[in-house]
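Encoded as structure tokens, here's the structure I'll be asking about.
Every protein chain of the complex appears in place save one, which is left out.
The block that comes next holds subunit A.
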Amino acid sequence: MGSLFGDWPSFDPHNFSHFRPSDPSNTSKMTPTTYHPTHSRTLPPPDQVITTEAKNILIRNFYRRTEEKLRPKRSASELLNPDHGSKQPRASASVTDLSD
């Protein structure tokens, strides 16, 4: 079992090589500087202010359901409109997979 404990990964062998432990009962009191940004780059680029799509998940689902329901009825018109048809079977395929 001894081999389990050995060979701890090393990214940079220098890290901690000169480490001198302070008395562990003395808690370490290094205090880093507190950061108070005053520069303007705390605001992200304008296209990186992210929001959630406005269309509600339920409405999105309704639209999809409606399209699914409409699809068989429209099968005749689908023949007339092949552009449209090529997109829809794939969407319905993934849904049927889920309902299996």
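Observations, loosely collected:
By our rule, a contact is a pair of C-beta atoms (placed from the backbone, for glycine too) under 8 Å apart; a residue touches a chain by one contact, two chains touch by 3 or more; residues count from 1.
The criterion applied here is as follows: contacts and distances are computed from a predicted model.
Missing chain, UniProt protein name, picked from "tRNA pseudouridine(55) synthase", "DNA damage-binding protein 1", "MIP18 family protein" or "BBSome complex member BBS1": "DNA damage-binding protein 1".
Remark: the residues of subunit A touching the chain excluded from display are 1-2, 4-6, 8-22, 24-45, 47-53, 57, 60-61, 91, 94, 97-98.
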